[in-house]
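Removed: one protein chain of the complex. Kept in place: all other protein chains.
First chain written, first letter: the chains are A, B and C, and each begins at residue 1.
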Amino acid sequence: MAMAPDTRSPAPGAAGKAEPPLTAGLRAKSLALRWDTAVVALLIAVFLVGLGTTDGFSGGGNLAFAFNDISEVALIALPMTLLVVAGEIDLSVGSMLGFSSALAGALWNAGWAFETIVPIVLVVGILGGLLNGWLVTRVGLPSLAVTIGTLALYRGLASVVLGSDAITDFPSKYAAWTANTTTLPGTFLTYPIVLFIVLAIVTAFVLHSTSFGRSLFAIGAQEDAAFFAGIRVKRYKLLLFVLTGLLSAFAGIVFTLRYGSARADNGTGYELLVISAILLGGIDFDGGKGTLAGAVAGILLIGVLRNLLTLNDVPGEVQTVVTGLLLVASVLTPRIIGAVTERRQRRAASAAAATT
Amino acid sequence: MNQPETGGAPVLALRDVSKSFGAVRALRDVSLQLFPGEVHALAGENGAGKSTLIKTLAGVHRPDSGEVLLDGRPVTFAGPADARDAGIAVIYQEPTLFPDLSVAENIFMGRQPRRGLGRIDRAAVRSTTEDLLKRLGVALDPDRLARGLSIADQQIVEIAKALSFDARVLIMDEPTAALTGSETARLFSVVRALEAEGAAVLFISHRLEEIFRLCARVTTLRDGRFVSSEPLEGLTEDDLVRRMVGRDLGELYPKQKAKLGETALTVRRLTREGVFHDVSFEVKRGEIVALAGLVGAGRSEVAQAVFGVDRADAGDVEVAGRKLPKGSPTAAMEAGLALVPEDRRQRGLVMAMSIERNIGLTGLGKLGRGGLVRRALEHGRAADWAVRLQLKYNRLADPVGVLSGGNQQKVVLAKWLATLPAVLIVDEPTRGIDVGTKAEVHRLLSSLAADGLAVLMISSDLPEVLGMADRVLVMHEGRLTAEIPRAEATEESVMAAATGRERAAA
Amino acid sequence: MTTLTDKPTAATGEPGSARSLVDTVFRAREISIAGALVLLILCTWIANPRFLDSQGVKDLLLNASILVLLAIGQSVVVVTRNIDLSVGSVTGLSAFACGKFVADTEHGVLITLLLGVAIGLACGLVSGALVSFGRVPALVVTLGMLYIIQGLDYWWASGDQINAAQVPEAILHLGSGSVLGVPYLPLIAVVLLALTTYFLRGYRSGRELYAIGSNPEAARLAGTPMRRRVLGAYLFSGAVAGFAGALWLARFGTVVADNAHGYELTVVSAVVVGGVAITGGTGTAWGAALGALLVTTIGSALVVLKVSSFWQGAITGALLLAAISADRIVNLRMTAALRKRSARHGHGA
Partner (left out) sequence: GTTKNDAKNDAGGAAASSAKADPNAPLKKNLKMAFLPKQINNPYEKIVDDAGIAAAKSFHGTAKEVGPSDASASSQVSYINTLIQQQQDAILVAANDPNAVCGPLKQAMKQGIKVVSYDSDTAKDCRQIFINQASSEDIGRSLIQHIGKQIGYKGKIAILSATQNATNQNTWIDFMKQELKDPKYKNMKLVKVAYGDDDDQKSFQQTQGLLQAYPDLKGIISPTTVGIAAAARYLDDSSYKGKVVLNGLGTPNQMRKYVKDGTVEQFSLWNPENLGYLGAYAAAALASGQITGAQGDTFSAGKLGKFTVGKDGEVILGKPTVFDKTNIDQFHF
C-alpha cells in the first residue's frame, strides 16, 4: 500500500497553464463527430450528386427555384432556432403565416395600399408572438401546449378575416421581388434567399458571439441557474416569441406575393416542416445545444434534397420517408458514434490500467 | 467501537479498481474492504474519487479494470438494480428524489409492498414510511410531494429510503452535509443500531469530527489513488488531514479582524407570507454576518427574497442606501449584490455548460463591448478564478457537470466572486467542500471582508458559524429570534435561539 | 443577546389539513376540466336541447371514443417525459391495413382488431426501441416515425380507397352498434381507461413510469428498468393507436391513406388540456380522457350552436387556451394559498 507523499502535488489545471492543449487533430475529430458538421457534409454531398447525376439540377433557374421554394420555412427557422435553443418551441408559425397572408389579402381586397398593409401585418405578427410569449412566460404554461392552442386560434382567425376567398392580383412590382426569376444578378440567389442569408449571418452572430446568445444557451440548458445568474429569462423568451411571430408574419407576406394568392389555409403544416428542418440541423429540442450553421444546413438540405428527388421522379411518399429517416438519423448517428468511441476509450483505458 | 473480527470476510470489497472518464483518471488501483458490523469512513479531498468509488460499488459505474467482490466472489453489477438486489443501499451525494411523487412513494419506488394480484399496498407504504420517519425523528408527512422539500428534508428522505432496505451494506455519500446537529445525531444513533445488527456501513463526510465520532476505520484517497486504510483509533485529525491533502493545514477558521465600514445591506421588515415574517437586519462593509437556524427555518428563503429571485410580500431591501426594486435579481446584481445559492445543481450552475461559460455567465455584460462576448476575456476570467480557488479541473472548456461536488461548489463561488460584489450572500458556502478547500474558502471570505466586502453567510455548520461570523443572526420558524455578537456566540446560545428556547437562555 | 421577537409563532395548519389541501389542488386539475366539460355541455344543451337527446349523446360519445383511446395511450408516454407524435400515422396505417385486410373477404372482427394491435405494436416497438435503447429525444424520433409511417402508408395505398360496402357487416356493427343503448366504442374506451388507471395507480411498474418522468436520473439510480418501462409505454401507445385504427375502420367504414392525418397534435392537446404535464411525472389517464372529451365536445358544440364555420377554428383555439390557462391559474392560486396557510408544518422543530 502506498503511503502518503508529503508534498501536495499541484492539482492538474490549477496552474491554469497546465491545461492539456487541444490539438488541431483532436479538435478536428471532435468536430467531425458532431451532427451539425455531418449535415453540412451531407448537404454538400447531395449537392454534388445532384450536379453530377441530374440534368436540369443546376440549370434553367432550377437552383433559384429550389432555394426560393423554401424561403418562408428558412426565414421562420431562424428565430425558431433561437427559441428552441432557449428550450421553447412555437408550433403556431404556420398558422401565423396563414393569418398574415389572409389579413394581407383581406386588407388588399378592401382597397388598402400595400405599403400600409405590410406594417399592419407585421404588427399583428408581433402581437401574436406577444400572446404566445405572455402565456408562456407570465402565465407559466408549457410552450408546446400554448402554441398548439394558438395554432388553432391563428388559423381560425385567418378563416375569420378571409373566409373561403382567395385574393389575387397583388402588385407585380412587389411580387417580382419574391419571384424565383428575379435573382441577384449573376447568381441563383433570389431576394428572399438573400434576405435569409443576411438574417442568418446576423442570427449566427447573435447566437454565438453575444451575451444574449450565451444567455439563451444557459436558459435552454438550465433555466433556474440562468435566472439565479441575473439573466432576464422571461424577457428574453418573450422577445424570442415576438421575433418568431414577426418573422412568421413576414414570411406570410413573402408567401402571399410569391404565390400571388392570399388564402386562409396558406402554410398549413409548415410548423412541422420548420421544426424538422432545425432538428435535422442538430438543434437539440431540450434546449441549450446546437449551432446555427447546423440549422441552416438542415433547412437547405431539406430544400435541395426535395428538389433533387422530385427531379428524379421520386414520388412524394418516398420523400416523406426519406425526411423521416433523416430525422431519426440526425439523433441516432451522434449517439452511435458516441457509444462506439466510448467503448473504444473504455477498452483503451482498461488496457492502460492493466499495464500500469 | 467495533473492530472487524479478524476472521470475518468482507461483505463487499473492491480490488485494484480503476476508472477513467475520458482523460480524467478518477480511480487508480483502489482497493477497499467493508466488513459486517463496521462503520467505515472514506476520506479525501474534493475530486479524490470518493463518489466515483461508491458509484462503482453501487453498480452505477462499471470499473475499467479490477473487480467488485461480494462475499469474496467477483460480481458484475449491470446497474444499480443489481447492487440493490445484492443488499447494497446507497445515499448519493446529490439527492435523487422524484419531485412529483409523495415522500412515501419516493422511499419505496420499485419496492412497494404488494397485496394480491401484485397491487401496491398503499396503506403499508404509508405506515412503514411513518415508522421510518419517526425513527429518524422528523415529522415529515409521508403523503406530501417531494417537490419543494428543503435540501435537508430531501436528504432525510434519502436516508429513510436507504434505511428501508434493511440492507447488508449501507453506503452514504455526505449524508450530513445538509443536516444540522440534532438530525445528524439522530442519524448516527440509527447507524449505530444498524452496525450492531451487523450491517456494513461506508460513510463519507468532510466533517472530520463526524468521522471520528462514528467510524472505526478509515480509507483515504488522494487524486484517485489509494493512500491508506487503517483503524481510526490512535489517529488524530491532523494525521487524517495529512493523509488526505498530503501536507499540514493551517488555522481552520482564519478569521481576520476587519474594520467595519458603513452599512452595505439593509433589510427592513421583509415578509413572505407563510415562509418568513418581519425580518430586519443590516450588514456592514467588512462584516461577516452569519444567519443560523435549524433546517427549514427559512434562511434560504430570506436570502432569495433579498436577492430578488423570490418576491417578498412586504418590506424592502437597500444596498448602500439604494432601495432595490422587488423581484429583480438583475437589478440586485447591478447594485452589487451576489447570491451563492444552496442548490448548486439546479440553481448555481448550468451543468451542461463549460466551466468558463458558467463563470462568465454572471458577467456577460463585462466580457466585451456592445453585447459581444470575447472568448479570450471569458477564458481569462475563468482561469484567474480557477487558480485563486484552486479549482481542480481538466480543461476549462469541459462541462461543469463532470467536476466533483466540491469543485462544482468552487465554480459557483468563482462565478459570483468574479462579479466583485459589494454584498455577498452565501448559502451554505462550504457544503460538501473538503477541509483544505473549506479553509481556503474561509480565508477567502475573510480577506474579502477585510477588503470591505459585506458578507451574509447562511450556514448549518455551527463551528463555521462560530468561527467566521462577526455577528450571528438566528432564525426560528420564519422569524429572527436573536442577534448574537461574536463574543457571546456559543454553541449553546445559538442553538437555544434556533430551537426557540432563547427566552429561557436570555 | 438581543431578543428580536418575544414569542415564536406557532405553526399554523395541521399536517392533515395541509395534506388534504395539497390533494385538492392536484385533484382539482381533473375536477376543473370535468367542470368545464359539464358547463359546456349544459350551455349547449340549454341552447339546443337536441344536443343531449339519445342520438346526440350517442354521437358525442362515438366522436370522442377514438380520441379518448389515443389520449389514454399518449398519456402513458407523456407521463414518462416522452412524447409520441407518430400516433396519427400509426392509426392511419392500421386503419388502412385493416381495411385492405377485410376488403371483400369475410375476416372476423377479432382477427382484424388483432391485426390493428399488431401493426401498432410494431410501430411502437420501433419508436420505443429508438427512444429507450438509442436514448435519443422522443420528439425528434417520433416526428421522424410520423413521416416514415405516413410515407409508407401513402406509398402502399397509392390512392386506393376502401369503401364501407367492402367492409364486412360485423366490423361495421362494432363501430355503430350498441349494447343496452350504449355504443360499443365508448364502452371499449371506458374499459381501457379503467384498466390503464388501475395499472398506473396500483402497480409498481405503473408508478415507475411516473418516477421516470419525474426525475430520470434518480430513476436510473433507483434501479428502475428504464428502458423496459419506456419501451413498454411506447408499445402501449402504439398498440392503442393500432387498435384505434381498426376501430376507425369499424366506425367510418371508408378508409384512405390519410386517415387520422395530423391527429397527433389534437391528441397531444387533449392530453395537455387533461392536465398531464408535458414535462412528465404528473397527470392521469382519466384526465387525458376528459381532455379528449372536452376537445371533441367543443367541436360538436360549436356546430350545434350554429357558429359560423369560419369562426369555429378560432373559437376552438381560444377555448383550448382558456382551458389550460384557467387550470394553471387555479393551480397557482391554490399553491400560493397553501403556502400562506400552512407555514412550515412538517419540521421537527
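As a working rule, a contact is a pair of C-beta atoms (placed from the backbone, for glycine too) under 8 Å apart; a residue touches a chain by one contact, two chains touch by 3 or more.
Source: prediction; values computed, not measured.
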{"item": "Chains still shown that are in contact with the chain withheld from the display", "value": "A, C"}
{"item": "Residue in contact with the excluded chain [from A:V46, A:V194, A:L311 or A:A329]", "value": "A:L311"}
{"item": "Chain A, residues in touch with the chain not shown (by the definition above)", "value": "55-57, 59-60, 62, 65-66, 69, 108-109, 111-116, 159, 163-166, 168-174, 179-181, 255, 258-261, 263-269, 306-307, 310-311, 313, 315-317, 320"}
{"item": "Touch list for chain C against the chain that is not drawn", "value": "48, 50-51, 54-56, 59, 63, 150, 154, 157-161, 163-165, 176, 252-261, 299-300, 302-306, 309-310"}
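Assume only the chains that are shown with their structure count from here on.
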{"item": "For chain A paired with chain B, centre-to-centre distance based on mean C-alpha positions, whole Å", "value": "41"}
{"item": "Numbers and ranges of chain C residues touching at least 2 other chains", "value": "277"}
{"item": "Of all residues in chain A, the ones touching two or more other chains", "value": "none"}
{"item": "Complex contact set, residues of chain A against chain C", "value": "91, 135, 139-142, 144-146, 148-157, 159-160, 163-164, 269, 272, 275-276, 279, 284-286, 315-328, 330-332, 335-336"}
{"item": "Interfacial residue positions of chain B with respect to chain C in the complex", "value": "58-60, 79-85, 90, 92, 96-101, 105, 109-112, 114, 118-120, 137-141, 143-145, 153, 182-183, 273-275, 277-278, 294-298, 476-484, 488, 493, 497, 499-500, 502-503, 505-506"}
{"item": "List of chain A residues in touch with chain B within their complex", "value": "1-9, 11-16, 19-20, 22, 209-215, 217-218, 221-222, 224-232, 288-289, 345-346, 349-350, 352-354, 356"}
